[in-house]
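Supplied in structure tokens, the structure appears directly below.
As you look at this complex, bear in mind that one protein chain is not there, while each of the others sits in place.
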Amino acid sequence: MFKIAIAGASGYTGLELIRLLNQHPNTELTVLTSETFQGQNIAEVFPSLNGVVDLKLQPLDTRIADDCAVLFLALPHTAAMDKLPIFLQSECKIIDLSADYRLQDPEAYPEWYEVTHTHPELLKKAVYGLPELHRKSIETSQFVANPGCYPTSVILALAPLLKTGWVDLGSIISDSKSGVSGAGRKPSLGSHYCEVNEGISPYGLGKHRHTPEMEQELSALAGESVRLTFSPHLVPMTRGMLSTVYINLKQSLSDDELVKHYREFYQDESFVRVLNPGKFASSQHVLSSNFCDIGLKVDARNQRLIITSALDNLIKGASGQAIQNMNIMLGLDEKTGLMAPAIFP
Amino acid sequence: MFKIAIAGASGYTGLELIRLLNQHPNTELTVLTSETFQGQNIAEVFPSLNGVVDLKLQPLDTRIADDCAVLFLALPHTAAMDKLPIFLQSECKIIDLSADYRLQDPEAYPEWYEVTHTHPELLKKAVYGLPELHRKSIETSQFVANPGCYPTSVILALAPLLKTGWVDLGSIISDSKSGVSGAGRKPSLGSHYCEVNEGISPYGLGKHRHTPEMEQELSALAGESVRLTFSPHLVPMTRGMLSTVYINLKQSLSDDELVKHYREFYQDESFVRVLNPGKFASSQHVLSSNFCDIGLKVDARNQRLIITSALDNLIKGASGQAIQNMNIMLGLDEKTGLMAPAIFP
Amino acid sequence: MFKIAIAGASGYTGLELIRLLNQHPNTELTVLTSETFQGQNIAEVFPSLNGVVDLKLQPLDTRIADDCAVLFLALPHTAAMDKLPIFLQSECKIIDLSADYRLQDPEAYPEWYEVTHTHPELLKKAVYGLPELHRKSIETSQFVANPGCYPTSVILALAPLLKTGWVDLGSIISDSKSGVSGAGRKPSLGSHYCEVNEGISPYGLGKHRHTPEMEQELSALAGESVRLTFSPHLVPMTRGMLSTVYINLKQSLSDDELVKHYREFYQDESFVRVLNPGKFASSQHVLSSNFCDIGLKVDARNQRLIITSALDNLIKGASGQAIQNMNIMLGLDEKTGLMAPAIFP
Partner (left out) sequence: MFKIAIAGASGYTGLELIRLLNQHPNTELTVLTSETFQGQNIAEVFPSLNGVVDLKLQPLDTRIADDCAVLFLALPHTAAMDKLPIFLQSECKIIDLSADYRLQDPEAYPEWYEVTHTHPELLKKAVYGLPELHRKSIETSQFVANPGCYPTSVILALAPLLKTGWVDLGSIISDSKSGVSGAGRKPSLGSHYCEVNEGISPYGLGKHRHTPEMEQELSALAGESVRLTFSPHLVPMTRGMLSTVYINLKQSLSDDELVKHYREFYQDESFVRVLNPGKFASSQHVLSSNFCDIGLKVDARNQRLIITSALDNLIKGASGQAIQNMNIMLGLDEKTGLMAPAIFP
């Protein structure tokens, strides 16, 4: 049994790690941290864990990594940025669910996150933890920067296309939709029930922080600089994410040809499901699972491809993917503890 | 007091007409029809009308128009297509909320609606009832084809741009989101609570019936053939619609310049609200009102304009707009009975 | 036109007052206060008011009452308790939507609200503003304490029974359900979208602050001390309230007899709708209206009466009722500005 620590256990991604690891046959939760709720039992903070998990929350101690096989950092951005050098001195594997080490270019932090990175020398050390693209590097890495939810949905939607020459790389638009849990558990007017319910709202148009993360990975895949227009929207639901991605085709292609190509690209992947031609991805069908569903539809009248990509923002978009990375880093079967099908309805 | 008949009073747009006309100072509801619920009082079908409206539902009789000043057709597509010639023999004003007479090209009906139009000669007689574009024609028309909800949101979003030369007319994409009431009251798996709730789903990609309606009006505005990619999505909410429209800019433009231009274009309009630069339209802020909110945001990195356009699909997207048309046709102040602000939250 | 001031305009009941008064033919909004948002235009705080209301928010000044015909206090409990003596020196009518002056017994405040009342001498001066019970007193009063939402639903459900001798006054239970807007706009974990959505939760069982308010009015009606068990629940919806009230019958009674009795009791009331025998009240059917629907159902097997009572917590449960009181106090038709039917769906 591998000993696991979770820093930031009282947030939604922390809770989701706990829930998934509770069902994982090879791990044992040993340390949970929370500054806000320290001293309380995790089941007091989340009554869903009553009778299931019995651990007291403690403050974050930098020696936390010393006794664990894996440390998950489920903290707000920048909260643990400074502590990475200490954690990395241990032999513990580190999986950081924040954005602190996702971007390789230190200049991107002041531009998109309004913060100067305090440890730019470590950016190269962190592997961007999208297993479908970087599995080999993840296997041998001590330190994984777990991708954002939006980037996971958009990068998986586009990855098979970028080297085909079939598409206009200057035409990418992702109109993305997310449930409210992506904003975290901290109360704010923006997550107040009455402000979200019965409405659909765009936010952060043209400047959302996940943009450089997508562009970094898409550019690496394409072998040239790729930019996109990224438009997130808040949907009145707790979980779920759908990206509707638009890209102009340079040549006529059918739904069938595209589905075939995508299925070949993802043939060894357990968590990417390429839907039959003519089917669209829908967030309900992946809810509570680690799957990412991808649907392909050519708008032939306009020679444009519409890619629909759905996932659960807290699982394949966060904690499930983090555990997928953990499985790879520990040499376990990548699917362990992650094959529960979606709950529907 | 103008006497009003509503054919199809037991559907959602029919009910919304009743509710709004009940508050209108110059109208009197005299006839409500329903095949399904004939013989019942409308307040039995919709208990919200208890003590407010007291009228019995009757079957649709073609002489219904004879005694009324205005007849609203709130029926399913094709249900009244054949009856228009008879209705038009009366002096009654006809406002058809179905798509039966929205498209001027008879060929579009078999292509998009899988039906041959039985009265193509009347298509030219019907005025497309978007007051912001066709007010003069509506004033003198006996017969208005009331626009669809998606087309209203998309056409109003784009109208000010089409003759400017600022934009690439081949690049238009509308990623639109709607509440469930747009699908009507008839039960189906697609409107089952558990199938819709907690999910976001695309549907009809590349082939939704509202596409030719948008292209007809956008082309007329541009003076050249305009096509777009239109992607509707179902959002877990009862009412509300948001279209996020993308169009490439041919030149650099600021949010300020665009807002100024839109405000000039819509300066005489009571129901189009152009938001301040940097603000995005959100469906909650127009819920239960006849307003269409439009927000403008330039994605300068990609020289692309993002237009957000929000309305209540049952009001400015259907019954409110129908009453706006009625006011114009009857020579009343266009705003009469329609100035109630949105209900929030 | 009567000049109106609203203290606490940036909360939900404040906004609802603004919205309803905007449609009222005899009033003019002149002063809106907010400590949090002072200096901003109300339409910046609530974009739904864009183009509809154009007033700047100002801090609460005790001379606010001097220039107005009516001052609505839509403030948190105790926030204006101390200011009432000053307000009452003006000739302005005061309608307080908080609980500060609802209870006649000063001892009830420390017991239920954990606060010592600072002006017990004014408690007798305030009229409990439930027009169906206290219309005569409201007509001549300068100062109305507007009822709570739960008490309105429960008292109207029970009022016709209390002097009949038909029921066991010791057996009353109200199992009540409310939408989230009743908790106000201030963000908290309890109103976070993800914490409320997809769940139903009891709260405050056995100790909710609305209990003494109900017991005060029920006792006055019965002419003897009446107690009840009151159990509020939070429902995942923005607005709406349903109280399911249980009371044991001392004799056999039919649904028909009870409906007849209730209709006689409420025969002169515009806003109480007694449903046909066998029909249950449902919150959707009163949403956005000032109606309270009451349904009656005898559980003959157990000789127990089940009363269902539904209202919109922000309208008949707060701001609509406050305007109903205003109309009475100003000598206007009580229904003015309040007859809009419910919005459905």
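Labels for the chains are A, B and C, by order of writing; each one numbers its residues from 1.
Here is the rule we use: a residue touches a chain if its C-beta (ideal position, glycine included) is under 8 Å from a C-beta of that chain, and two chains touch if they have at least 3 such contacts.
Remember, it's a predicted structure, so these values are computed and weren't measured experimentally.
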Q: For the chain that's not shown, point to the residue among C:V235, C:V274, C:C292 or C:I315 touching it.
A: C:V235
(Q) If I consider the whole complex, including the chain that's not displayed, which of A:S34, A:Q58, A:S176 or A:Q284 touches that chain? (A) A:Q284
Q: Can you work out which residue in C:S188, C:N276 or C:N302 touches the chain that's missing from view?
A: C:N302
Q.
For chain A, which positions touch the chain that isn't shown here?
A. 12, 15, 19, 22-23, 46-53, 181, 198, 238-239, 273, 275, 279, 282, 284-289, 291, 293, 339-345
**Q.** Sites on chain C contacted by the missing partner chain, in the whole complex
**A.** 170-171, 173, 175, 177, 179, 194-195, 197-203, 205-206, 227-229, 231, 233, 235-240, 242, 244, 246, 280-285, 287, 295, 297-302, 304, 306, 308, 345
Q | Those residues of chain B which, in the complete complex, touch the missing chain | A | 12, 180-181, 185, 187-189, 191-198, 236-238
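Criterion: only the chains that are shown with their structure count from here on.
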(Q) Can you compute the centre-to-centre distance for chain A and chain C, using the mean CA position of each chain? Integer Å is fine. (A) 45
Q.
Please tell me the distance, in whole Å, between the geometric centres of chain B and chain C computed from their C-alpha atoms.
A. 36
Q: Quick one: which residues in chain B touch 2 or more of the other chains?
A: 198, 238-239, 282, 284-285, 287, 345
